[in-house]
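Worksheet: the structure to be examined is printed underneath.
A single protein chain has been omitted; all remaining protein chains appear in their positions.
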């Protein structure tokens, strides 16, 4: 039995980790970390766990936690883990970090976009970017996983097949993404109140969102080119789900069939990526509560552009689900273990 | 491996049966019945099942189906099953009926409230009302289960402990219930359109809702009294969930603690019923996607009334989940098998 | 031109006052009070007023404000106005108080239910409870209006015709109410976050809600009896709207038609109260954004109870709209002036 600890268990991603791990046959959760609710029953914060979890919330003592568990999940604010992670801890437990602290390899770029100093730059190099469908083999050998952001997961996987083949002009790439409100976190802020979000849609962080460099890094790596994109996130009045609609000009001549086949080929062995039939556009509801990524692509001969679409559940494949997928790889388990949740509709 | 067939698989309850049974280790679904979508891929109707279900939808041939499976779930319009069910079919397969056809023992009452003639009254007597927490032993021996309605499940289980003890005046009982929109079904009707339901709440079928006699029958059975209630359902702009808020005058003197203990006592061995701590009121979100019933009770000394509250997911414990719970009992399996889904938040 | 000031202009009720008064031909707003946003542009907080309101938010200086305006609206936390209101201020300007400070005539009762000391009990007697359809003549002569709560407005008006006639047993009265989330205010609290409210319903403040004594007072006044009720509010995932479903036993023999006629009679000259045809139940969407109260009643011969239903927009008739209706009466204007907004659907 793998022993797991969670730092930040009372955030939306943290509690989703609990939901998933309760159904994982090889894991038991030993530590429900939550600074805000120390000594309160975890199930009193998230009533869905009534009679399923009896534990109290604990503080964030990473050192002590590392002694007691095999794997630590950190669902913490940016900069927090970078400030306390040490070689010592990594010797004792594997770490899957759901924050952005180790996702950007270039420290300077990280510091620019996040506006904070990175306190453990030495560990960045070692960290493996945990996009399983791209870096599976490296993940298996890692100690420290930088679990991908929700937008980068959805964007990268829906663009990768064409980026990899050099069939799209990476200089024309525009990603217009839409997210459910759980992506904004559980902080008590006026803009996240029900009556501020409901019955409205808006773009935010236009041309400045922190996931931009993360997406660019991944697509640069995959395409072998230096990629610069426009990425615009939008806030949608729904709990869960991310939809990314991406546009790029086609390079060379490729039939709609060829283009589609690139997706079938790349994902034929990927359980969690579903290439939809025909021109069916992905809908976030079809993946809700699951670790699936639904993708599709459409070629527009009028403009010679491709429209690439992807849908994920932002707290599952976009956070907690992918974190468990990474854990499974780290510990040599079946990658799907604990992650066979069927999407829930309606 | 138990072979199961579903009639009405493309309704909301039908597809929830599919979601649950895909995770049930002892069952395989052999028949996805759906008159409206015959020969279409089931997953093309409910995209959540993409790459999980390859089957085509089939017609409603109950006879043929009974030859091929061990258990038939019918999620069909009122009167449909009563018109085609026969002794022959019941000899070949067990039937769990999610419609109301066999829930009311008094044919006349059924015909009055439902406004249709009952075509197989002889089978009513045999049918067992499948509220597992009340009729567990009878269910185990049955061939035909009348799976309870969503409102009756939620109402009965939240009132039963006090009704059973005779601690409330059954003549004063008022049930004010609120349901998510999936309870209205998947028919293409204007009143169920997004823009008609969203941002509004209303009562409907005031003093005439068909679940009234079903609730009265169950509470009469449990209390040993002839019960007549007011039951008012409301339509709430959310997908899933039922909340029942019930009121009755207390009979005799019972402290708040005694009252609460009645619930603890009755449900201490019931995995699916969770009696909430203190005065925490149930919220439908805490049971979403699960088979749980959350209940609590509050005594108001100012009026000498008790307020009894219950929350369920209307398509899980209120329909498909309870149907599988019944199936488990029918086949001697662990009652919880396939039903350990942790509620999903947010 | 009447000069108006608003204290608490950046709450949901406060900004609704602004919306309404901008369309009122006899009023100009001179003071947009908001402690939290002093010196910020009001339209930067509520973007709907972009290019419509240029003013900055001001502090809460009631004395100064009273010098500059004819009427003051206070949409402030409980206890705030009672702590600063003086005879002097009332000499200079009329006050319409949207808080509960002057609604309960019995100071002790106020202090018990609200848990705070009342700082200006001397003014309670003078204050007129501003339910226009009940107290119109008194309002016209008042200086200080206690603007009714949202639940009391909806409950009282939907029950009044039968309470007034003594046709219902006031000891059996149960009010089960449902409110949109704007009723919870604009404070940054976790329970009001989008992802905590969306897709769920719950009861709250069961048997302890502060609107209980207010409703009891009004119904006692109207019925001439000492009334004690059960009142249970519920939180509904929608922005605006309150629905009250009330139950009581009929006293004496009255046909359904007679009962309905009581409503027609009492409200035939009330522009803002609409008695719905037949048994059409009120829906909150039909009154959204307007000052209307939609009511209907149904008699259930099976239980000899009446079900009384009412729907309002909680921030309009339940707060800001009624406040303007009161202001119109205070200043001898047409009661409907500025309040002819047609409900907005969908």
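To keep things simple, chains are lettered A, B and C as they appear, and every chain counts its residues starting from 1.
Here is the rule we go by: a residue touches a chain if its C-beta (ideal position, glycine included) is under 8 Å from a C-beta of that chain, and two chains touch if they have at least 3 such contacts.
All values derive from a computational prediction rather than experimental measurement.
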{"item": "Chains shown that the absent chain touches, full complex", "value": "A, B, C"}
{"item": "Option from A:36, A:86 or A:303 whose C-beta touches the chain left out", "value": "A:303"}
{"item": "Of C:36, C:208 or C:280, the residue in touch with the unshown chain", "value": "C:280"}
{"item": "Chain not shown: contacting residue from A:160, A:229 or A:293", "value": "A:229"}
{"item": "Given B:3, B:164, B:186 or B:340, the one touching the chain that is not displayed", "value": "B:186"}
{"item": "Touch residues of subunit A, complete complex, unshown partner", "value": "172, 174, 176, 178, 180, 195-196, 198-204, 206-207, 228-230, 232, 234, 236-241, 243, 245, 247, 279, 281-285, 288, 298, 300, 302-303, 305, 307, 309, 311, 346"}
{"item": "For subunit C, residues in touch with the removed chain", "value": "12, 15, 19, 22-23, 44, 46-52, 182, 199, 239-240, 274, 276-277, 280, 283, 285-290, 292, 294, 340, 342-346"}
{"item": "In subunit B, positions touching the absent partner", "value": "12, 181-182, 186, 188-190, 192-199, 237-239"}
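We adopt the following convention: only the chains that are shown with their structure count from here on.
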{"item": "Equivalent interface positions on subunit A and subunit C, same or different at half", "value": "same"}
{"item": "Between subunit A and subunit C, centroid-to-centroid distance (C-alpha), Å", "value": "45"}
{"item": "Residue numbers of subunit A (touch at least two other chains)", "value": "12, 182, 199, 239"}
